[in-house]
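The structure that follows is given in the form of structure tokens.
Note that one protein chain is taken out, while the other chains of the complex remain in position.
Chains here go by letter, A and B, matching the order in which they are written, and residues are numbered from 1 within each.
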Amino acid sequence: MEFTAQMIAQYLGGSIEGNAQATVHTVAKIEEGHPGALSFLSNPKYTPYIYSTRSSVVLVNADFVAEHPVEATLVRVPNAYEAFARLLDLYAQAKLPANGVEQPSYISDKAQLHPETYVGAFAYIAEGAQIGKDAKIFPQAYIGRNVCVGEGTIIYPGAKIYDDCQIGNRCTIHAGAVIGADGFGFAPTADGNYHKIPQIGNVVIEDDVEIGANATVDRATMGSTYIRQGVKLDDHVHIAHNVEVNSNTVMAAQCGVAGTSKIGKNCMFGGQVGIAPHTNIGDGVQVGAKTGLAGTIKPGSMLLGTVGQDAGKERRAIAVYKNLPDLYRRLNEMERTIAKLMEEK
Amino acid sequence: MEFTAQMIAQYLGGSIEGNAQATVHTVAKIEEGHPGALSFLSNPKYTPYIYSTRSSVVLVNADFVAEHPVEATLVRVPNAYEAFARLLDLYAQAKLPANGVEQPSYISDKAQLHPETYVGAFAYIAEGAQIGKDAKIFPQAYIGRNVCVGEGTIIYPGAKIYDDCQIGNRCTIHAGAVIGADGFGFAPTADGNYHKIPQIGNVVIEDDVEIGANATVDRATMGSTYIRQGVKLDDHVHIAHNVEVNSNTVMAAQCGVAGTSKIGKNCMFGGQVGIAPHTNIGDGVQVGAKTGLAGTIKPGSMLLGTVGQDAGKERRAIAVYKNLPDLYRRLNEMERTIAKLMEEK
Partner (left out) sequence: MEFTAQMIAQYLGGSIEGNAQATVHTVAKIEEGHPGALSFLSNPKYTPYIYSTRSSVVLVNADFVAEHPVEATLVRVPNAYEAFARLLDLYAQAKLPANGVEQPSYISDKAQLHPETYVGAFAYIAEGAQIGKDAKIFPQAYIGRNVCVGEGTIIYPGAKIYDDCQIGNRCTIHAGAVIGADGFGFAPTADGNYHKIPQIGNVVIEDDVEIGANATVDRATMGSTYIRQGVKLDDHVHIAHNVEVNSNTVMAAQCGVAGTSKIGKNCMFGGQVGIAPHTNIGDGVQVGAKTGLAGTIKPGSMLLGTVGQDAGKERRAIAVYKNLPDLYRRLNEMERTIAKLMEEK
């Protein structure tokens, strides 16, 4: 896709300075500009780059005043960052495959497919599945029986949705993610083996959720595992059975949440956090990377540490921890001194 | 699938109280009951719910005495929990796809497929592969050359089994799991690069094993990586080359076991545990979440900690760790006091 500065200015309602016919086919940071690229200048720190950038077109704020000659074509807009973001959204949307069904694909005649959807080759859509308008089911994706996929939702290549799960509108499920595999439930038997507890619940993913590549959300034993509206889970995140992750909570890569835990709204988790079973985390909690948590966590807490505690306390404990060898030496010395004092008494 | 209370009572050998024609099509916890659902009451703690549950049919113990009117149809059985579990097993079994081969699929004419199996669309079965009776090979699964899949084993969508691996009877391999990828072995060369050490062994998975979604079990450099009878591995677990995990050991999500380690029987691992290469863990060892282990671990040990040690010791160390800032303050104070004492002497 190629665009002229004029088309961009028109779309954004901006004004042009320079060659209105300059064309771009990609975007670049202003400091890494190259011919054919569109950049933007918003942060004054980057202003020097506008005089040297090789990008063909640069969005600038309306009040930008050039102090040296600028080679790129400028498009002046009220807010260059926001305008750039709008263009990116447009670009990302335009890159999605057009609606239509590629062959060979497998679509059960008992599935309901909105006529305006994309289904890639080798995608599998089982009986009873419902696929909403403008959903994009990429190649090799698996949509199990009775699965609902909402409007505008993107299921990337090879993502797997087990039977009976529900995916809301405008969700993004990345490649390799597995939604609705069995929860990890086994009952020990008298002979030292385990008997599998059938996992007959499902997963409910609400609207505007993003699930990262190779993440897993397990189905509930009974009832549902819930991923509420607006949640964002990064790659490799694991959500166990019967967990509830409430709206707009974000978790960085490789976090794991064990069974039946409840996570509040608007929480933020760093990477590799681990949550024990039956943990209850309030709204707005912030958890540092690699933290481990169990029990009940108050809303608004900030937590850190393998055995997670208040982040401030943990930071002070870490500081002493790093001095432990010195502390140990001083303790030994004091003991000797005290022994001497006692002796001399 | 819909069942009447009568059919359920007949199957379980129970007796009915109420409407024998009441139908159910799903199950629910008694406290989350709804019309069309089957529930059970076993734990007396939940008895109050039987008077308010909206479930259509409830299994109760033979000796249950209602103290108030009950709306649901009751089915009396000797052990309500066990009966419910039996029904769940039946239900889970009934939900599996019927035997047959969906098209398009790829089955080498040099593969041996038992006539009673399910092979989903886009599944790939390479030459020399053997698929046992009642095995279920879901869509988009990959069965490499000479792979054996035992009787009644389920390979969920998109699971990948590399060449030469063996999967026992009644195993469950969840979506996205990868069995038999190369072990991570590279020999440094004189010029600072690495030379790949070919990984020409395989993976042997014995009977009754469950492997979670997106888990990985790497093939041995030579010989076999072993997952023994009854082992259960949760999602994202990683088993490196030449590891042996012995029977009935269970590992929660995101555990990683490095090369050539040997794990005993009937061990239990919490989530995100890491095992160093060449670790040797005895039978019946219990390992807390996020623990790191190396060396030799005695049978029956209970371990905890990033640098794993006896769980009791680690808990005491954690308690002091959390008090380190206070401990540090007291130590400083004592130093000052001692200095004063020394001065005044």
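Odds and ends about this structure:
Just so it is clear, a contact is a pair of C-beta atoms (placed from the backbone, for glycine too) under 8 Å apart; a residue touches a chain by one contact, two chains touch by 3 or more.
If you're wondering where the values come from, they're calculated on a predicted model, not measured in any experiment.
Touching the missing chain, out of A:Cys148, A:Ile227 or A:Ala252, is residue A:Ala252. Within the set B:Ala20, B:Ala85, B:Ile200 or B:Met268, the residue that contacts the chain not displayed is B:Ile200.
Which of B:Thr4, B:Ser42, B:Thr172 or B:Asn214 touches the hidden chain is settled by the complete complex: it is B:Asn214. Checked against the hidden chain, the listed residues B:Val178, B:Ala252, B:Cys267 or B:Ile297 yield one contact partner: B:Val178. By the touch definition given at the top, chain B reaches the unshown chain through residues 104, 106, 122, 124, 140, 142, 144, 158, 160, 162-163, 176, 178, 181-182, 184, 186-187, 192-200, 214, 216, 218, 222-223, 236, 238, 240, 254, 256, 258, 272, 274, 276, 292, 306-307, 309, 313, 316-317, 319-321, 323, 327, 330-331, 334, 337-338, 341, 344.
Taking the complete complex into account, residues 26-29, 32, 85, 88-89, 91-92, 95, 102, 104, 120-122, 138-140, 156-158, 172, 174-176, 208, 210, 212-214, 230, 232, 234-236, 248, 250, 252-254, 266, 270-272, 289-290, 306, 318, 321-322, 324-325, 327-328, 331, 334-335, 338, 341-342, 345 of chain A touch the chain not shown.
Throughout what follows, only the chains that are shown with their structure count from here on.
Here the spacing of chain A and chain B, counted between their Cα centres, is 25 Å.
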